[in-house]
Structures are given as C-alpha cells and as structure tokens.
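My structure is below; once you've seen it, I'll send some questions.
Every protein chain of the complex appears in place save one, which is left out.
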Amino acid sequence: MTDISGDSTPGLEFAQAVLAAQPFSRLVGARVAAFGGGRAVLAIDVRDELRQQNGFLHGGVLAYAADNAITFAAGSTLGSGVLTGSVSVQYLRPAVGVTLRAEARVVHAGRRQAVCDCELIMVAEDGGELVCAIGRGTVLVVDGGAG
Amino acid sequence: MTDISGDSTPGLEFAQAVLAAQPFSRLVGARVAAFGGGRAVLAIDVRDELRQQNGFLHGGVLAYAADNAITFAAGSTLGSGVLTGSVSVQYLRPAVGVTLRAEARVVHAGRRQAVCDCELIMVAEDGGELVCAIGRGTVLVVDGGAG
Amino acid sequence: MTDISGDSTPGLEFAQAVLAAQPFSRLVGARVAAFGGGRAVLAIDVRDELRQQNGFLHGGVLAYAADNAITFAAGSTLGSGVLTGSVSVQYLRPAVGVTLRAEARVVHAGRRQAVCDCELIMVAEDGGELVCAIGRGTVLVVDGGAG
Partner (left out) sequence: MTDISGDSTPGLEFAQAVLAAQPFSRLVGARVAAFGGGRAVLAIDVRDELRQQNGFLHGGVLAYAADNAITFAAGSTLGSGVLTGSVSVQYLRPAVGVTLRAEARVVHAGRRQAVCDCELIMVAEDGGELVCAIGRGTVLVVDGGAG
C-alpha cells in the first residue's frame, strides 16, 4: 500500500501513469493530486471548455471526476484489477471556482468490492473551498484479483 | 410539449441550442438526437479522445451522457427552469462500439421534481445495440418554475 | 432456472420457504406472489401496523419490499448464495391502497453481481394499480457461488 503523504511514492507515479493513459482524462485535463492508502484526489483546473450554458462547471465534469476518483481510491487498496460498478452524485450547489478537487476515500473494502465516498470541492481564487457535490460508488474486483 | 416524432420541431431546435451553448458538451461531441414529451436522446460518436486506458469508452463519458440526457428529458416536461439534483449510473459491461446513445425518459414528474431513467446504449458498426449502463436521476424545478 | 408462469413450481416453493424463514418478513406480512426466471414479486396486504403518521404505508415498508424483492429476483438467477450489496428507492407519490406489490427483475446478471430494478405498486380496492416508488439494487454472488 502506498502512502499519500509523499509526492513521489511509486503509488502516486503509478496512478499518474494510469491517468495519463486515459485519453478522456487528458481531454478533461485531470491530474492525480494524491493517491494511496484508500484515498485518491483528482484535480481539474476550470477552463471555458468545461462549462455548461450558465458558466458553471458542467455537472458531467463533476460526474466524471467522482467516477474516476472513486475508482482510483479503490484501486489504491484493491490493486489495479478493478472495475467501476456504480457511481452516484448528489449536486448541492452550482460549481464555481478555479479548480475542482475530487477527494475520494474507501469507506469499506471487502474481497469482492469496495464502497467509496467522494467530495467534489470547488477551490476559489482566494483558496476558499466549498463542497458542491458528493459522490458514492462501488468498485468490483475482477477475476484474478488485485494486480 | 414538443413531440419527438419530428426532427424539426421547435422543441428539438431549442434543445439543440441549449446543448450547443454548453462548451463541455461541444468538447465531448454530444448532439441531441431526439427531444420532447418527457424523452431526450443524446448521441456521441466514439473517438479516441473519449476512451479510457483499455480502449473502452470512459465511464466518465457515460456519466456525463446520463446526467445531461436526464436533465434534458426532465426539461422537456418541466421547462428550462430546472437543476439536476442527482444522477446515478450502474455500469453493466464495457462500452464498445461506434456511437453512444443516451436515451432518457421521465418516470414521474411532480411539481417539485422529476425522476428520470436512462439507458446508455452502445451502437456497433453493424447497427447492433447493447445496453452497457443504466442511469437514474432527479431534476428539480427552480423557483419561478418552468421557463 | 424456474419459471414464474406456474404457481407451484419448485422455484416458487423454495422462495416461499426462504421468506417464511425470515422472521422480519413474517412480522411485515410479506408473501411471494411470483418467482423465477430473473423475476420476483412480493405482496404485502396493508394493515394499520404498517402505516406512518398520515395514514400512508410507511416508506420503510416500501424500502424493505424493494430490498427483499430485488434480492429474490437476483437469487432466482444467481442461486441462493447471494448477498444484497445495495438498494435505492425513489418515492414518487404517497402509498395508498390495500396491497403493495413489489415487482423486481434482473436487468443484468454477471458472474460477480446482478443489477435489479423494482416497481413498488399500490393496488387499490377496485384493483387499480399505481406505481408509487421505484427501486434499484445490486446483489453480489458470495464465494462458492450459487447454491
């Protein structure tokens, strides 16, 4: 198990390599800010291409971030042989700010699946943070187990 | 209420204009294939930029499509003064094919919110279709009501 | 796999025996109305003990019925070696009537889990039916598989 306290653990580098291998994550512009020990933090800098018609960050970006952060958090515990089973997002307020942080953690990991929670936090220009949505998901272990 | 049977109803044109006003939907490459009467269908042609590391369509694209199709379906009944309250996606199988169709419909619409279901269907090159995920969401009426 | 078309298939009798072995299902007064082929229908006759403070059937009865019907539907496909992983219920309208029918079906069954949907239908004295809530859940195969 890797630890999120260090910025250059193999775990973090591994997670960054997996994210870099996801073309859609590159299109969105996500990066792994922390990874390990049942936690994963993805960060996305807000740019015009990611907005909806009222100027807020599009809900689909939040849903993508929840889905991916949850899967990475589970992968930090279960290994890379995992599949996302489900993700749900509750939107709490319009997503305004300069950076989205999706902070996911494993709530419970069994042999067959992990249940993860995620906070979708908008960071303002002055560094202020506001939870604008919360997510929850399940991640399944594929046959052959962690890898 | 507009009807989805015609391709050039005002309803469809209105929905297409809303989608075109969403920069993130343009980035993903979504289009409104049908709209009206409590239904909305979004279509996304698969391209390499939308994949994850194993070549499948990224789950985040499915989650975006469910979120947006559900909101459009509700908007066809409740009007444009709506906010997405929640969305959940159950992934059933890897998303393989040339086009994603997100087909959403209103299950129940009250004064305060609508509950919608969505099928996420991958269309293969030979036209074969397979449901690869199912979504469910709630859409809230904002003050001032339908617009 | 058993078929729900017959009232006295071994499948139905087996499901009835499992339900009878659940003390809480006896307390609620549930019965298996149909079982087999990826479907299960539980029925509960409404009585005063099952109501909330406004005279409607308590939401907790609906949640119990969704949970159990979903697990039985999955069990009809996966066998009895299953565990309920999750259940969610969307309430659509107050539950009024003489009998609750929880009709669950498997949407997709894989090797590791099944995803099921459920309609919670209130039957009126004149036989009229109204969907008052919808449920969705996942059921996991336990080690050793179907039994």
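Note that the chains are named A, B and C in the order they appear, and that numbering of residues resets to 1 at the start of each chain.
Criterion: contacts are C-beta pairs under 8 Å (C-beta built on N, C-alpha and C of every residue); 3 or more make two chains touch, one makes a residue touch a chain.
Only a predicted model underlies this, so the values are computations on that prediction, with no experimental measurement involved.
Touch with the chain omitted from the figure is made, among C:Val61, C:Ala74 or C:Val141, by C:Val61. Although one chain is hidden here, its contacts on chain A can still be listed: residues 88, 90, 92-93, 107-108, 110, 115, 117, 131, 134, 136, 138. Listed for chain B, the residues touching the missing chain in the whole complex are 85-86, 88, 111-113, 138, 140-141, 143.
By the touch criterion stated above, the residues of chain C touching the omitted chain are 18, 21-28, 48-53, 58-61, 63-68, 71, 83-91.
Throughout what follows, only the chains that are shown with their structure count from here on.
Chain A and chain C touch with mostly matching residues; of the residue numbers seen at this interface, over half occur in both copies. Closest chain to the protein centre (all Cα atoms averaged), using per-chain Cα means: B.
Relative to chain C, the chain whose mean Cα position lies farthest away is A. Centroids of chain B and chain C (each the mean of its C-alpha atoms) stand 29 Å apart. Separating the CA-averaged centres of chain A and chain B is a span of 22 Å. Distance between chain centres (mean CA atoms), chain A to chain C: 34 Å.
Shared interface positions of chain C, i.e. residues touching 2 or more other chains, are given as 88, 138.
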